[in-house]
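Some chains omitted; the rest stay in position.
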Amino acid sequence: MLNKNTETFICCDRDYNDSSVVLFGAPFDGTASFRPGTRFGPSAIRHESYGLESYSPYQDGDLADMAIFDSGDLELCFGNTNKVLDNIYQRAATILNDNKLPFMLGGEHLVTLGAFRAAAEKYPDVRLIHFDAHTDLRQEYLGETLSHASVIRRCHDIIGDGKIFQFGIRSGDKSEFVWSREGHTYLRMFDTKGLTDVIHSLSGLPVYLTVDLDILDPAVFPGTGTPEAGGISFDELRRAVTQACKGCKIVACDVTELSPPYDISGVSTAVAGKIVREMLIALNPIIRRP
Amino acid sequence: MLNKNTETFICCDRDYNDSSVVLFGAPFDGTASFRPGTRFGPSAIRHESYGLESYSPYQDGDLADMAIFDSGDLELCFGNTNKVLDNIYQRAATILNDNKLPFMLGGEHLVTLGAFRAAAEKYPDVRLIHFDAHTDLRQEYLGETLSHASVIRRCHDIIGDGKIFQFGIRSGDKSEFVWSREGHTYLRMFDTKGLTDVIHSLSGLPVYLTVDLDILDPAVFPGTGTPEAGGISFDELRRAVTQACKGCKIVACDVTELSPPYDISGVSTAVAGKIVREMLIALNPIIRRP
Amino acid sequence: MLNKNTETFICCDRDYNDSSVVLFGAPFDGTASFRPGTRFGPSAIRHESYGLESYSPYQDGDLADMAIFDSGDLELCFGNTNKVLDNIYQRAATILNDNKLPFMLGGEHLVTLGAFRAAAEKYPDVRLIHFDAHTDLRQEYLGETLSHASVIRRCHDIIGDGKIFQFGIRSGDKSEFVWSREGHTYLRMFDTKGLTDVIHSLSGLPVYLTVDLDILDPAVFPGTGTPEAGGISFDELRRAVTQACKGCKIVACDVTELSPPYDISGVSTAVAGKIVREMLIALNPIIRRP
Amino acid sequence: MLNKNTETFICCDRDYNDSSVVLFGAPFDGTASFRPGTRFGPSAIRHESYGLESYSPYQDGDLADMAIFDSGDLELCFGNTNKVLDNIYQRAATILNDNKLPFMLGGEHLVTLGAFRAAAEKYPDVRLIHFDAHTDLRQEYLGETLSHASVIRRCHDIIGDGKIFQFGIRSGDKSEFVWSREGHTYLRMFDTKGLTDVIHSLSGLPVYLTVDLDILDPAVFPGTGTPEAGGISFDELRRAVTQACKGCKIVACDVTELSPPYDISGVSTAVAGKIVREMLIALNPIIRRP
């Protein structure tokens, strides 16, 4: 299942059968309306992961001790969004059916829809924790319902009211905020306060965790298509994803929206890689091994 | 018909009714497989056109004396290629139906298909002159028939054998060259030799002229998604497009594939603007005024 | 009065007569001593404003509901500073005389002098609130009295002691700090503490608000000619300008010193646009409509 | 006379009194209308000259054997064009009065006017050889008569008809070409053909040589404010300046318009340095020593 000619994320080179977490890349940015480039995200994260250490002093854990397989990037066809989402769905479903945890590297945020479909199919009571600067709750965008700006709305189509938990939101159309407040989603503006309570309330339930890295302040993470001033710090995000990965029953997750062409100095890619490392270590793939 | 908030190309601000040439932008790069960014091409060409003079010492002509209207960019939805091509077709058809010449600024090369459909509908005996580094003759690319790599093949679907004239080609799949040599298209490798004869042979026939700027050497034109070493010089392209615009009965044309994110120094955008200026002056829009 | 071929800031396209706030750009950097480029600031802020939402979740207000006209950029002649300042003065005076609020986008900070002259002419008791990293209090700079480094000193020439309120200052010649402390200006070093008291003390008085964006930390705002480490955060500036625009009787204002050539990733331009949006919404141009 | 803290151009560190050629920088770009940055030209040329060899295989000569002093950059005040030109005039006049050859590094092209004034004062029968992409013959530009776009016209004000020889010109207002053709200047479009005849005709006459590096094709020299496609090659310029420096009685010269901020890869600066090296070696400063 490994694509030929692909680097793995640092130390994620166990055999597929032995692994409990399986990485894959979804290098798609076909609905990006402003500045494309997230298609280069997965390979950049892998490539620059060799500038990181495999050991986390935050968690005193080491990727070298864990059972993770990086299955490489999907080969996605630009210009046909439905087919792209279907390809993503298939990869995620395969991994889930083997009782492993799919960990997707985006790509634009719409790729979440493909993997979330697979997770919701296997776990009908799945909840969605969503870190992002943007609501992503539009019914449509420029006439299209499949858009990076409507991906969470499409997830809501699948699981309905009260099951989506959004943090860090600081940008959106007025109508999106209004719609959320009508009870459709839990929406925490600007930061991640309240996460502890949400995690507590989801005890025992399967959770899909999606991280749009533009939740970070553009000072920390300039390499994104839609920089939104006023975001959270690296440390706040690091703590939040660690807490979610440790405290929830995560069944699938993703990290999206790194756009390497806008990351001239490479600091955004380094941030993305470190968030991935911390999430992987927090998921602690050893004890989940079947 | 002018989009709000859009700069025009330098001196292309006549009234629509008075104009015989109508510019429009097709800011689409949705099928770009390698490095996206041509969506920013039309606005960059317009913006940097103010660093040019409106006067051409090559032709001793001045845009300030001509009847050209720049109708701004189409608002295109990424993720739905068919709809995009239809939007482009509509704009081109409207201009053609008003007996004006549509001059499109791309965008990736696939946008040509939308405008060419409109031209072939009005002029069923239309011929296509094609300047490019790439054959663009694939039957499909990654499973999709609508791709920047297959745009000329799709034009061939419409007008058939012996009506497409390709120059400067230096890259493609082996099968594309073979297919061309079977008599489907005229294909001149590496340069523009033979153009004079082709123009002569097309005397009186309607011609669509499409210019993929990556025909230029990447030294001259680095700002493109697929740089191909070994291209022609600015002067060779300038002479060729001038000759085609003066010598043929051009009914529609386009200039595509400038990708501003890869044009850090701005020289590619300056080249693109100058090619557009020379084509416009060669078309001499005054005497074509209805 | 609208310059041809100019984009407007997002949603700032009402009729001039209906508007109570009028934007204009002063694309001048002629006295920049270190790294020029702020001349490109106004057009970059406008262009990238389309990557923002018109709605502010901070203030629950929307530019789409407000009466703002963007009158485009002045055409300024480099090499003649007096003429440039006079052009700026004329535009600001025209807007003020029509009982509207001029909102200028710089350009280097010296442009403030032109607009401030117009404001002080109409409102002789005007006060100046000044957000900046630099004191800008030099009597002269390299022999010239009209310089970005002396702009606030020139404003002081007009209105005298005790009427200028400076915040965030962290750089200057020693003599400038000494001169300020002699009672000529109120100068708060490093941050915006004390703003509430100042606003209270200015109750009822006309206020000109000038924002030099380099008050921000270079991590947040790298795109400036003179990066000064140790600045305030986006949130501190956002809160301060919102508070000033809501709490004072603002009669004119400006946002200056974005230098797009040093903003490779685009984050500085996004920050600038968001500060402008928040100021515009805080000014609430509807109820000021005549 | 050496400014403190200034690198010299490679091997140009003889004593002033021993030298027959004296370099100085005029780091001014105050009238640049499009993209500023040439103020950084002189220091970039010096700094990167250490990546060159002092030996020229073209001429089999070595800077290490020559008598050249680099006197560093003038400290020029932005915002006051007249004062800047006066500072330049003073430096050039001092060098000329010591019977040495001033070799100026720009800066924008207007700086030529200051040095040319000094040369024309000492040598009233001086001729001007001008390599450039642009005519620079405007009577005024945006209302100002002192502009980079009018610098050669201002030189013409001093020496009159038939004494200016322009090569490589490929851009200008139509009226500028018309004015030249009325007999005011010799103007060779596009290339340097005819230079041999001009040099022959100037036998024995004092000559000022001014090189605007944008005569080069932007492929070769992207680092300039106004890239003009279709320029000459490095080798054509190298040959032309060498021929002029060897064949004429050069009394002063300059090399202008390198704009380092647009020279990301550094190739333009390397080109500029090599042209300066070839000119210096062709001037052969040893035998001119007093």
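For reference, chains read A, B, C and D in written order, and residue numbers begin at 1 within each chain.
What we mean here is this: a residue touches a chain if its C-beta (ideal position, glycine included) is under 8 Å from a C-beta of that chain, and two chains touch if they have at least 3 such contacts.
Since the structure is predicted, the reported quantities are computational estimates derived from the model, not experimental observations.
Participant: List the number of copies present in the full complex, noting that all chains share one sequence and 4 are shown.
Facilitator: 6
We take it that only the chains that are shown with their structure count from here on.
Participant: How short can a path of touching chains from chain A to chain D be, counted in steps?
Facilitator: 2
Participant: For chain A superposed on chain C via Cα atoms, how large is the rotation, as a multiple of 5°?
Facilitator: When the C-alpha atoms are superposed, chain A turns by 120 degrees onto chain C.
Participant: Can you check whether chain A and chain B touch via the same residue numbers (shared by over half) or via different ones?
Facilitator: Same-residue interface.
Participant: Please identify which chain has its centre, taken as the mean of its CA atoms, farthest from the centre of chain D.
Facilitator: Centroid comparison gives A as the farthest chain from chain D.
Participant: Can you give the whole-Å distance between the Cα centres of chain B and chain D?
Facilitator: Chain centroid spacing, chain B to chain D, equals 39 Å.
Participant: List the centre-to-centre spacing of chain B and chain C in whole Å, with centres computed as mean CA coordinates.
Facilitator: 43
Participant: Two or more other chains touching the same residue: where does that happen in chain A?
Facilitator: Residues 35 of chain A touch two or more partner chains.
Participant: Per the contact definition, I'd like the list of chain C residues that touch chain A in the complex.
Facilitator: Against chain A, chain C makes touches at 50-53, 55, 57-58, 62, 217, 219-220, 234-235, 238, 264-267, 270-271, 274.
Participant: Sort out for me which residues of chain A touch chain B in the complex.
Facilitator: 29-33, 35-37, 39, 75, 77-81, 83, 141-144, 146-147, 261
Participant: Please give the residue numbers of chain D that touch chain B in the complex, ascending.
Facilitator: 34-35, 169-174, 177, 189-190, 217-219, 222-223, 226-230, 262-264
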